[in-house]
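The complex is shown incomplete by one protein chain, all other protein chains being positioned as in the whole.
Letters are used for the chains, namely A and B, taken in the order the chains are written, and counting of residues starts over at 1 for each.
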Amino acid sequence: MRTRLSALIALTAVGSLVLAGCTSGGDASDASAPRSGGTLTYATGDAEPTCLDPHVGGNYPQALVSTQYLESLVSKDSDGEIVPWLATSWEESSDGLSWTFDLRDDVAFSDGTPFDAAAVAANVAHLQDPETLSSTGYLALGKVTGVEAVDEHTARFDLSAPDSALLESLTQPWVAMESPTALERSQEENCESPVGTGPFVVESWTKQDRVVLTRNDDHTSPPADAAHDGPAYLDEIVWRFIPDSAARYAALQAGQVDVIDNVQPDTLVAAGKDDALAEIDAPRPGAANRIELNSGKAPFDDERVREAFITGVDVTDGIDSLFFGTAERSYSPLSSVEPLAYSDPSLFEVDVDAANALLDDAGWTERDSDGFRTKGGERLTLEFPVSTNQSIPAEQSLFEQIQAGARDLGFDVVLSPLDVSSWYGALAANDYDLVSAPYTKVGPDVLRILYDTAGITPAPSGYFANLAQLSDPALDDLLKRASETSDADERADLYEQAQTIVLESRTVLPLYDQQNHYLVGPAVTGVRALPPVSAVTLYDAYTVD
Amino acid sequence: MTRTPSTEADGAVDGPTEATVPEPRRRGVVPAPLRWVTGRLVGAVVVLWAVATLIFFAIRLVPGDPAEAILGGPGSQASAEALALVREQYGLDDPLVVQYLAQLGRLVVGDLGTSYSLRTDVSGLLLEQLPGTVLLAVLSLVVAWALALGTAWWATLGGRTAAAVSSSLEIVASAVPHFWLAGVLVLVLSTQLGWLPPVSTGTPVGIVLPVVTLAIPVAGFLGQVTRDSLLDAAAAPFALTARARGESRSGLFRRHLLRHAALPGLALSGWAFGSLLSGAVVVESIFARPGLGRTLLQAVTLRDIPLVTGVALASALAYVVVVALGDLAERAVDPRERAA
Partner (left out) sequence: MTVIAELPRVRSRARARVRPPEVAAAIVLGAVVLAAVAPQLLAPGDPLAVSPVDAFSPPGLAHPFGTDESGRGIWTRVVHGTGASLSIGAMATLIGTALGVVLGVAAGFGGGRLPGRIADAGVSRLLEVLFALPGLLLALVVIAFTGPGAVPATIAVGLATAPGYARIVRSQVVRVRRSAMVEAAVVLGRRPGTVLLRHVLPNALAPVVVLATLGLGQAVVWASSLSYLGLGAPPPAPEWGAMLSAGRTYSTTAWWMTVFPGLAVVVTAASATVLGRALARRGSELP
């Protein structure tokens, strides 16, 4: 299972590198050497970040743009292996309670401050400082008690318990390294122009319009799997915010922008027919896109009802037609880019008769005048709040189809499209039976965040991540041992067992990978997605005629 | 020369004029222009105060914690520190009267608070975004006027078919939603013909599509109103007299009818500007033009109340200014107003 997935990932990566290298018209002379100069315009459909420093908060739009100017200690290659970046080598202590990293000695931040162990310590302190208001980075370093500068270029991370996910966490852009001098400025200042070691530097940010990045000529530290080293080729990147997907694509076709993201399925198909455009398919890591069933309250506290819903509603046909075949059905709680993802299609075979029998078994035998099942006078209603921010139109249509399919079984699915704020409010108030909440994190440790019993306790803000409200002591134990072992094989085995429990609990209906597609126009090439979180990196990109 | 006798020039919006003798206007001691300006200023201040007051109470009437509401609603996931900071900033633990006076005090100084979603000072952001939207609205108003007068001219001079065609065009134009029109225009003019860029570029050519999209529905309305009063004026005795004296059709239009036609439109310019500001919300989002409309949409989605307040006040101010300018224009065009 794992080797097949690795091969698939490798193939996709190679494929996308080849595609990314393709230029318009298949002109032989365009397989030219990279040349310096030019401006690349990138149009993102994601929400504009509120702060360009990914330490603050920590969401995907921040990861996308900060990948151009910030770098992390380690990275991942397309096979899923951890490779050196700002750290050259690392070693775990025998008791697992500390990790020692050897750092590069030839790197400086773009403001001149040298990159050293003290800088690493300052960054971790910044992330763990409550005033920074970090959420993603803070969670990623949850077990780190402190960082000690053993010498100028050696940093030791001290942990409260062994953490097998530490390296994976450190590949993420949300724990990237920033200049300690810059971190000492006010948060407002640092949000406007964070300072890092990356190939580009933030020059200006015009709110609601664009961010302008210029080349860092002193850049020396690409990740180990980059195509070249030294400074980037592009002079400048213009990072525009264009929320309307049709407008984004029209701008790409007109040559107004060179790269776009958040490409909708039907646009992918249309672009596929256009030789001038290249596609990069880079699913996000962490959890797959799935629907979670709230097992914490009626009617889904009854396992039979959950199983009836999962085996009675067909989603594959809908996914194929709505996504035009660009999204593959997933049967795993984890994304397919995770080497340790485990999937079991047999659990999700559709059998409508069996589903109906299960519902009868569970006592939902009567039907009311509208055709919905009732028990003791109460209708089998399922509340499904949908965040219009997070669910693309094709996904919202899929939910409508699921609603129609569930109707035949007798379920009354009530879809409520909500803005982000109201959606979080509904979740915090336990006002949901079905929900789709994507979670991006590098590594299978995301399972602990999503399915451990501790995840049911709300944070002070009211949010909790274990929306399936799954509480299984055996699972908790597996996840704890998996996060503490240093044996790779044991870890893989434990996570496989954990995923089996999650799937068999019937609290998760996996749909597809978190879709993440980029389209590249004919004027540039060398664009790729950096493996850790599949964020676009323009370091190797250059303009062509 | 002969003063053009009055017709129902101001009847388009306010209904038929009174059939009886109106009360005489009193001449005050203060000269007219000064009185007018002060009147307008006072009116503007009253409107702004009212908007600010309404929003002040709206925040506190919404169920739940006002601090949370300011930071983005029930699901804002605001940290305890952020909530405490907002409580202190807005003095939410003080008695209501104190809060209200403090809020008014802040507004007078120009402190509109901080947008939590954009992490920036609201007044600064507004000053940045206002020119773009105002430019868009003003250009669209000009284009709408040109279209409306142009079709009116064509209708008067062109005869029956021209009148019928232009009438239908105007009605359809006024019924078209902005987002649909934008899609059609981009599809035809941008994707198929490649004449114009689909998103704003920062150069003048990038503003053409947004302006046309905004102008067409308003042109439809202005056209209908203009034509009505144009036809009324064209049927009045003075028009017949002018023609009898040898005035050409275009001369009649230019020298006499145009003023009558323009009046109700000018009276409606305030409304038209407001409609353009509304349309800017959709148009700026679709064409990726930075501006107040797009900012407002984002603010509403994120329930960022300080930003919503700021945009509401800015738009109210812009509206009041435009109405005042429209009044001035009316006085310039209509000699009867000046004599009073």
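The criterion applied here is as follows: contacts are C-beta pairs under 8 Å (C-beta built on N, C-alpha and C of every residue); 3 or more make two chains touch, one makes a residue touch a chain.
Everything numeric here is computed off the predicted structure, so don't read it as measured data.
Peer 1: Just one of B:Gln99, B:Thr201 or B:Ser278 touches the chain that is missing; which is it?
Peer 2: Once the missing chain is taken into account, the touching residue is B:Ser278.
Peer 1: Of B:Leu85, B:Leu231 or B:Val333, which sits in contact with the chain we cannot see?
Peer 2: Once the missing chain is taken into account, the touching residue is B:Leu231.
Peer 1: Check each of B:Val142, B:Leu157 or B:Val172 against the chain that is not shown and name the one that touches it.
Peer 2: B:Val172
Peer 1: Looking at A:Ala108, A:Ala270, A:Ala357 or A:Ile456, which makes contact with the chain not pictured?
Peer 2: A:Ala270
Peer 1: Would you indicate which residue among A:Ser397, A:Asn430, A:Thr453 or A:Thr500 is in contact with the undisplayed chain?
Peer 2: Hidden-chain contact among the options goes to A:Ser397.
Peer 1: What does the interface between chain A and the hidden chain look like in terms of residue numbers?
Peer 2: 245-246, 249, 264, 266-267, 269-270, 317-318, 320-322, 388, 393-394, 396-397, 399-401, 403-405, 415-419, 422
Peer 1: Using the touch rule from the top, list residues of chain B that touch the missing partner.
Peer 2: Spelled out for chain B, the touching residues are 5-8, 13-22, 24, 43, 46-47, 50-51, 54-55, 58-59, 62, 69, 73, 164, 168, 171-172, 174-180, 183, 187, 191, 224, 231-232, 235-237, 240, 270-271, 273-275, 277-279, 281-282, 296-297, 299-300, 303, 305, 308, 311-312, 315-316, 319-320, 336, 339-340.
Simple rule for what comes next: only the chains that are shown with their structure count from here on.
Peer 1: If you average the CA atoms of chain A and of chain B, how far apart do the two points sit, in angstrom?
Peer 2: Chain A and chain B have C-alpha centres separated by 43 Å.
Peer 1: Residues of chain B touching chain A in their complex?
Peer 2: Interface residues on the chain B side: 72-82, 117-120, 125, 128-129, 183, 186, 190-191, 194, 197-199, 201, 285-288, 290-291, 294-295, 298, 301-303.
Peer 1: Which positions of chain A touch chain B when the two form their complex?
Peer 2: So the residues of chain A touching chain B come out as 43, 48, 50-51, 130-131, 133, 188, 191, 206-209, 240-244, 246-248, 250-251, 253-254, 256-257, 389, 419-429, 460-463.
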